[in-house]
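Got a structure for you, written out below as structure tokens; questions coming shortly.
With one protein chain withheld, the remaining protein chains of the complex are depicted in position.
Residue numbering begins at 1 within each chain, and the chains themselves are lettered A and B in the order written.
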Amino acid sequence: MSSLFAYTLLGLFTGAAYAIMASGLVLTYTTTRVFNIAHGAFGMLLSFVFWDFTQRQGVPTWLALILVLGVVAPAIGWFIQRFVTRGLGEGPVSVALVVTLGMLVALIGLAQQLWPPEPRALLPFYAGTSWNVGGTYVTAHQLITLLCAIAVAFGLYLLLSRTRIGTAMRASVDNPELLKLFGGKPDRVAALSWMIGISLAALGGILLAPVVLLDYYALTLLVINAYAAAMIGKLKSLPMTFAGAMILGILESYAVAYLPKDGILNSVRAVIPALFLFVIVVAMPQAQLRIGQVKGIVTAPLPTMRRSLGSGAGLLVVAFVLINAVAPNQVLLIGVAATYAIVMLSLVLLTGYGGHVSLAQFTFAGIGALTYAKLDEPNLFGLAVAALVAAGAGALVALPVLRLTGLYLALSTMAFAVLMDKVIFNADFAFKFNGTLAAQRLSILGMRIGSDTSYVWFMVLAFVVLALGLLLLRRGALGRLLIAMRDSPSACGTLGLDMRWFRVGLFALSAGIAGLAGGLFAGLRGTVGAADFLYFQSLLVLLLAVVFGATSVTGALLGGTALMLLPEFQASAPEMAGLLFVVIGVGAVLLGRDPNGLANYLFKLGRWTGGKVAPGLEGRLQGLLPRGGGAEPAATGDVVLEADVESTMVIEKVG
Amino acid sequence: MSVPILEVVDLHAAYGRIEVLRGVDLAVPRGAVMALLGPNGAGKSTLVKVISGQKEATSGDIHLAGVHVRKARSDELARVGLCTIPEGRSVFPNLTVEENLRLMSYAGVPAPAILDTAYSYFPRLHERRDQLAGTMSGGEQQMLAMSRALASDPALLLLDELSMGLAPLIVDELYETVARIAESGVSILCIEQFARTALRVSDYAAVMSGGRIVATGEPGEILDTMADVILGGAA
Partner (left out) sequence: MALLEVDEVVVRFGGVTAVNEAAFTADRGSITGLIGPNGAGKTTCFNVITGLQKPTKGRIRYRDRDVTGWPVHKRARHGVGRTFQRLEAFGSLTVRDNVRVAQEIHGGPLAWFGRSRGGVDMLLDRVGILDYADERADSIPTGTARLLELARCLASDPQLLLLDEPSSGLDETETDAFGELLVELAGEGCAVLMVEHDMDLVMSVCNDIHVLDFGRIIASGTPAEIRADADVQRAYLGYSESDESAHDTSVMEVVTP
């Protein structure tokens, strides 16, 4: 028999496992409108549990399977639906994404904490047993995978079409409000779909673990495969999802067989799902403009210009003192914090103001760094080009999803980040595999900012300038437009705003700011490599931005500092490394619904203690307003009054 | 006098900062059919949403058969005998007719009994039982929606604009169904833009305007009262 047949068969087996995983993802998404980006991470965690049961506790395989798939996974699914994701589907996509992303990072941390890194292997079922089918060997594990997929497909078909609760699950896809009027119990429907969904993630993970290795990250990334397969069925149709999974499996198998074993094409194999995803997203039909407001989006707070300028100047002074006070090796850390803070500023614009989520923000910084280092123009021109190239990359990522909604944009950025991390950054024209590039610090008007202290202070200055610029935009037309688009997309459309291009522009601007940070970072370090811009870093950037407040410049500053400190803590207490991820993840889960983040609490404290500073100004402003009630946004000197009101409203609604 | 099946006391509700219900007082006697009339934007649909638990009231009380239910959820209310047919097509378009009917059993009556009642009353639905509800005509979809009121044996039925966008013959047919449901002893609160159509089947009528009930009475009375309220007159 031909090798084509063999590879097709092989692809079908992998595809079958993807299908199991993807069907769980589709099930939870369609019934609860929450896209679980942690789907693969749940599969990962439960594979570790399965490993623990069978290898460490010595539970028989069949019993371990029953325990994991029938008890642990459903219990986790129930818990997550009941306490974490309930009501998230009705809110903005960005919140659901941040919360599930928080779970992803928390799960990775939890797995590291419970099962510290060491070589582990999950053996295939009936290892060593195989049959010769048409000249190619089929292992028992592969056969079991295929049988499981068939059983899952059949079981889901029976559930969804033959039982009342299954019908109710489909009904809640159509119209959950109406289901309630029928007397149906939407919470029970949601709980069941999460229980089954997590169980399917576990089964997929356990079946794939012998193939992709029992690894925190590899199994977590399977969400991209599942997502790519699910996209074929437009995140709705289960049969199409199964078909998509099979096609993906076969494509991967062919890639192994027929792509050259050297050069950049070799590394392409690892990112077939991500590429597959892009192709499908480009082919998706246009989303309809929605009428009506998305519930629960929180307005970003807005400080007065005077306060902003004062804080900026204060920060520069503090940074100056700090840079000169700390030990020389710690000066660089302040520069790192400034880098992160600038990247988070780009998220303030994109996520905090614009309501879009990017899971590739640090990758854009990487593009900036790469450009800066390659260009070898250590001056403002080089920095500007770095920012422009990153902005161009941002536009390129946003363009294909121009016609689609926020969810697709966010997931495409994740695929993009993985693609850059695994292929482009490692390519010979970039940093090279395991390689680094040298970068010089920049000169301005012929003056080279060479010393650590002056360069770091310059970075802080860059942060302050960018932050003030951002606030200026927010106060002006851009801020108004963003609010208008949130309040009524259809009114904006009928007034002549092309929101799709506006979104691309916003995304490009945000990527450009991140790219600028990357350029500065390259100069700070002197040498940069692919290892500095792993996709996982982008996830941490987003989560910490949200935890500390993705809607405020202050949040970006605090978040940047925290992200700089994170590896320091982890290095000083390696046994706590995983736990820190858990803390960040849980923090994002808790604060995801309130993107004003911890910074907001700081403002409250500030208002409470420093309320006497600005009354004169406030009084004058109120005198100018004919109807001067205290609730007008932006007009009074109050920093976060409006945000306060709205965010509590959201929490009540969801909780 | 017995406890009314539905009693609404000083009910307020708002969208954002705009108050839509501004102190609604209304009582539907047990076994009665009440028509709720009024111009667009008067707050009729909002009132139905609040009574059925789909929207929270800001203040006021709702009693169903004497039981205070303001904080109850819509699915709980549905299971204790409140049947709400909201505005628009209240069927699941991507489920078949039969699947739609089977889901109606959540309200308490077993599925086989529901199928029996629905199919014997609307033979058309039986012909189309395996068709997706969304592919049927507007009138057929509304029959399917009415099957829930017909077969699930509710204590109180809330109908919101049954006739919306439907041809006259079909509207007549649907109101025959309403009359039949009323005969079986079900209390009904019915919003309808075609005043005459609704008044024909009603025992009482209430007129809503600007978020309040401005008149209640018997159908004939209401037509007279309304005449005073009406400014000018079209056609």
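Here is the rule we go by: contacts are C-beta pairs under 8 Å (C-beta built on N, C-alpha and C of every residue); 3 or more make two chains touch, one makes a residue touch a chain.
Quick caveat, the model's predicted, so the values are computed rather than measured.
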Visible chains that the absent chain touches, using the contact criterion stated earlier: A, B
Selected from B:M34, B:L156 or B:V171 as touching the chain missing from the view: B:V171
Of A:A327, A:M447 or A:A477, the one touching the omitted chain in the full complex: A:A477
Residues from chain B at the interface with the omitted partner, ascending: 16-18, 37-42, 89, 93, 132, 134-138, 140-141, 161, 163-169, 171-172, 192-198, 200, 207, 209-210, 223, 226-227, 229-235
Residues of chain A in contact with the chain not shown: 288-289, 291-293, 299, 476-478, 480-481, 483-484, 486-488, 490-499, 625-628, 631-633, 635, 642
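Criterion: only the chains that are shown with their structure count from here on.
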Centre-to-centre distance between chain B and chain A (centres being mean Cα positions), rounded to whole Å: 45
Footprint of chain B on chain A - complex, ascending: 161, 164, 167-168, 170-171, 173-175, 177-186
Of all residues in chain B, those that touch chain A in their complex: 52-54, 73-75, 78-79, 84, 86, 90-95, 99, 102-108, 111, 148
